[in-house]
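Report on the structure given below.
Here the complex is missing a single protein chain, while all its other protein chains stay put.
Note that the chains take the letters A, B and C in the order they are written out, and that residue 1 is the start of every chain.
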Amino acid sequence: MRFSFTEDQLALREAVRDLLAKECPPEVVRAAWPEPDADGQGPGAGARSTPEQLAAVWHHLAEMGVLGLLVPEAHGGLGFDEVAAALVLEETGYVAVPHPVVETVCVAAPVLGDPAPDRSKVGWGEVAISGTVLDKSLDLRGPGGKADEVAFDRAALGTAAQLIGLSRRMLDLTVAYVIERKQFGVAIGSFQAVKHHLADARLQLEFAAPAVHRAAWSLATSDPNAARDVSMAKALASDCAHLVGRKALQCHGGIGYTVEYDLHLFLKRAWALEKLWGDAAWHRDRVGRALGV
Amino acid sequence: MRFSFTEDQLALREAVRDLLAKECPPEVVRAAWPEPDADGQGPGAGARSTPEQLAAVWHHLAEMGVLGLLVPEAHGGLGFDEVAAALVLEETGYVAVPHPVVETVCVAAPVLGDPAPDRSKVGWGEVAISGTVLDKSLDLRGPGGKADEVAFDRAALGTAAQLIGLSRRMLDLTVAYVIERKQFGVAIGSFQAVKHHLADARLQLEFAAPAVHRAAWSLATSDPNAARDVSMAKALASDCAHLVGRKALQCHGGIGYTVEYDLHLFLKRAWALEKLWGDAAWHRDRVGRALGV
Amino acid sequence: MDLTWSEHEEAFRADVRGWLEANLAEWKAAHGGDVPSGDTREGFAIHLEWERRLFDARWAVVSWPEQYGGRDASLWEWLIFEEEYYRAGGPQRVTQNGIFLLAPSLFEFANDAQRDHVLTRMASGEDRWCQGWSEPNAGSDLASLTSKATRVDGGWRLNGQKTWTTRGAFCSHLFGLFRTDPEAERHRGLSYLLVPLDLEGITVRGFGRLDGDEGFAEVFFDDAFLPDDALPGGVVLGEVGAGWSVAMSTTSSERGLTLRSPGRFLATARRLIEGWQALPESERAERGDLRHRVIQAWMEAEAYQLQTLQTVTGTVEGRPAGAESSLVKLWWSELDVSLHETALDVLGPAALLDGPWAKGYEFSLSGPIYAGTNEVQRNVVAERVLGLPRK
Partner (left out) sequence: MDLTWSEHEEAFRADVRGWLEANLAEWKAAHGGDVPSGDTREGFAIHLEWERRLFDARWAVVSWPEQYGGRDASLWEWLIFEEEYYRAGGPQRVTQNGIFLLAPSLFEFANDAQRDHVLTRMASGEDRWCQGWSEPNAGSDLASLTSKATRVDGGWRLNGQKTWTTRGAFCSHLFGLFRTDPEAERHRGLSYLLVPLDLEGITVRGFGRLDGDEGFAEVFFDDAFLPDDALPGGVVLGEVGAGWSVAMSTTSSERGLTLRSPGRFLATARRLIEGWQALPESERAERGDLRHRVIQAWMEAEAYQLQTLQTVTGTVEGRPAGAESSLVKLWWSELDVSLHETALDVLGPAALLDGPWAKGYEFSLSGPIYAGTNEVQRNVVAERVLGLPRK
C-alpha cells in the first residue's frame, strides 16, 4: 500500500505547473472568450492577451508531450498512465487552460494512438495540434455519447481532475482576497462566517482529491471497480467545485461578480465541467447501480 | 384578505398558554418518562413531578374544553375551527404536553362528536379523558392508517403545529443559554458561528409557521387544495423542527446532551413528531402529486 | 382569517391580466420577439419603451398617488399586480432602482417641489435614476464611504468614486450618499444628494457583470459642481448631514418586499415545474432526487407568498415588521439560487451554455451579496430579532 506518486509523476507535474504558470495566466484564458463589443463590454472584457499567446499554450503542451501523455512510447507518446494524467490535468484545471485538453489527452490521443490498425489511420499528434478539429470530428460529450466506455471513463476522470484544480484555484484566489480586503476596519478573512465558508470549501477538497487519484489508479490497473471509482470521483469533484465556487463568489462580494476580475474565468469553467461527461447525479446513480442500491 | 387571527382565537390561545405555563413545566414532561433506575439513571432522570401533576394537565385541558375544541357547541364542544386548533396545538408543542393531544383534539373528538348516528356511539368527552385508551382503540397513526382522509389531514396539521411550538421552545432555550454561557471570556452568543446557526433556525421558523396557519384555514374552509396545503405544512414544519433541534443541540454543546437538562425533552418529542402522520419526504411527495410533478 | 380576495381585488387582477395580455406580446413582437437584456445599452432603450407603455396606462407605479401617475393601489393590489406581471412573463423593470429605492425616501423626506419634479419623470422613464451607495472600499461597510461634497457658493463640489451602480451607464441621474462634514466619522456627517449625471466633472464608465452584460457602472466625481438649483426644490434630500437615516429608510425597503415580490418566485417556480414536466417519463423516473428538489423549491416560493400575506396584514393593521425584513431578504435570495440551480439540473448541460435559466442563475447569485450580504443579514437577525450580544 502506497497512496502517493512516483518521482517521475511528480517531476512531470512540476514541469507542467511551471510551464502553465508562465504561459497561461488569466489574460490568456480571457483571450479565448469573445472579443468585447464596441463599448468594450461583454464577458471577455478585461486584460486579455493576443490570439498568438493563446495558441502558444497548446503548442507548448504538445511540444512537451503532454497531449500524448497516455500514448505508449512506442507510438510516440510519453507512455504515462492515468495517475500521471490526473496530476497533470489538475494543473491544467488550476489555470483553466482554454483548449480541449481532456478531450485530447484522455480520448483522442489514446484512441488514435492505439496500435489496432482500424483506429490508427490518423496520427494522434496531428490531431492533437488542433483541439477544434478534434472536438467536431468526434461526438464524445456526455453520457450516452459514442466513445467506448474506457474512453468515456478516462474523460470523466480527466474532467474530475480539472475540477479539483479549478477548486484549488478558486480557493487560493479567495483566501488571498479575504486577507487583503478590509471592511469594518479589519480584513474580512477575520470574520468567523468567512472563515467557516472557506473551511467548508477546503474540507470538500480534502476528501474529493483522493477519490480522483484512486479512480486514476483503478483505470490504470483495469480494476473491476474502475467505472464505479471514476463515477465516485466525478460526483465528488463536481459537487466540490460547485460548493467551492459558491463560497468563493460569496466571500468576494461584488468584485467577484465582475468580468474584469479573474474569478469568473474559473467559476464558469467549473460550471461547465461540473455537468460535462455526466453530472454529479448521473454519476451518483452509476455508483448506486454498482453497489446494488 | 386578512392573514391573522380573530380576537376569540387569540384569547383562547392566551388562556391555554397561561394554563400550560403554570401546569406543564419541564418537570411534568419528565414525569411521563420511565422512572430512573436504582442508580438514579435513565432518560427520565432529573427533576420530575408526581404522576398526579402529570394527570392534572390532561384534566385541566379537558375542563377548559380544549380537547373538544373542534366539536360543535351543540354537541358539547367549543365549536372552534382548525385555525384555532393550530394556534392551541402550537402552545401544547411549546411545552411538550405529554399526552395524546393531537390524537384527541384532531381525530377522536371530531369523529366521535360527529352527529352522524353510526359514529357517535361513544361520547367524545368520555374518551378524551384517557389518551391511552384512545390510542389503542383507533389505529390511526401514519400514512395508510384507517382514519378517513380529513381526520388524517387534521392530525398531520395538528402535529405540524406542535412542531412549530417545539421549534420555538428549542430556539428560546438556546438563545437564553448562549447569552448566559461564557467561553473564551465572552458569551458564546457573541460568536458569529453561533449567531448564524440561530439565525438559520429563526429563518426556517419564520417561513414554516405561515404555511401551517394557511393549511388550517384550508381545512376549515374545505378548500379543494386542503390536502396539498396540509402536506406542505407538515413537510416544512418537520424539516424546520429537525434543523432547529440540530442547531439547538450544537449551540448548547455538552450540556444539551444530558438528560438532566431540559432540552432533550423537546428534542426527542420533535424527532418523534417529525416522522408521525407522514414524514417530510412522504408529504413532499403528496404535494408533488397534487402539482402534477 | 380570510385568505380570499375581495370582488374589487379580483376585478383589479382581471384588469392587470387583460392589459398585459393585450400589450406584452405586442411589445415583444415589435422587437423581433427576442428582446435583449435591459442591462445592455440596446436592451435598455427597448425596455424604456415598455416602461413608457406601462406609465401611459398607469401600471408603472400602481401604489403611488394618482397625481404622480399611480393608482393609489393598496398593498394587496400591489401584490396582485406583481403576481400577474411575472406570471405573464413581464420583462425586468429597468426603472426599478428609482421607483423602489429612491421613491420611498422621496415620499418620506422630500419637499413638495422635489416630489413634483422627480416622481412623475421617474415613473415615465423620462429621468432614469441609479443608486450611488457603494464605493470601492465601502461595500458591506457602507458607513466607511469617503466620496465628498464640499459646500461652495451656490452648490456643492463633488469628489470621489461610486461603484456597482446598476445600469448606471444608461441613467440620467444618481442618488447617493456623500460626506458633507469631513470631520465627522462613520454614520455622521453624510448627506443624501440628488445628482444629474451630465454635470461637468462626472464620468460614468460601464463595466461587465458575470453574465456579460454591462450592468454595472463606476461613477467618478472630479471636482464636479452640483448647483443648488440643479433640481427644483434643491439637491439635498432631507436635512444636510442626515443622509444616513434617509438612506437607511431606503435600504430597508430594498431588503423587504418591494425589490423582490413573491410573485416573481411563484412564476419562476411554475416555470421550473413546467421544465420538469417536459422531461421524458423515463428520465423523470430516474431522477427522484431532483423531483423532490423541484417540489421543495415550489413550497419555498409558496411559503414566501404566505409569509408576505401575513406581514402585509400586520402592516395594514398597524403592526409594522422591524428587523424581520432581514429574514425576508435571506429567504428570497437563497430561494432564487435554489430555483435556478434546480432548473439547471433539470435541463442538463445544454441549458448551462445559454438561455434564460443560465442568465437567471448568474443573476440569482448576486442576491446573497447585494443589498447587504447574507452574512450581515444573519448578524442582524441574531442581534436584533433574537437579541444576541453584538460582541
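Just so it is clear, contacts are C-beta pairs under 8 Å (C-beta built on N, C-alpha and C of every residue); 3 or more make two chains touch, one makes a residue touch a chain.
Because the structure is a prediction, the values reported are computed rather than measured.
Listed by label, the shown chains that the missing chain touches in the whole complex are A, B, C. In the complete complex, the residue from A:A11, A:A47 or A:A199 that touches the missing chain is A:A199.
By the touch definition given at the top, subunit C reaches the unshown chain through residues 285-289, 291-292.
Even with one chain removed from view, subunit A keeps its contact list with that chain: residues 1-6, 83, 171, 175, 178-179, 186-187, 189-190, 192, 194-196, 198-200, 202-203, 206-208, 210-211, 213-214, 217, 232, 235-236, 281, 284-285, 287-288, 291-293.
What subunit B contributes to its contact with the hidden chain is residues 36, 39, 41-43, 45-46, 141-142, 182-185, 191, 193-194, 246, 249-250, 253-254, 256-260, 264, 267, 271-272, 275-276, 279, 281, 285.
What we mean here is this: only the chains that are shown with their structure count from here on.
Taken as a graph of touching chains, this assembly is fully connected, with contact between every pair of chains. Rounded to a whole number, the gap between the C-alpha centres of subunit B and subunit C is 39 angstrom.
With centres taken as mean Cα positions, subunit C sits 37 Å from subunit A. Residue numbers of subunit B whose C-beta contacts span two or more other chains: 192, 196. Chain contacts: subunit C has residues 375, 378 touching two or more partner chains.
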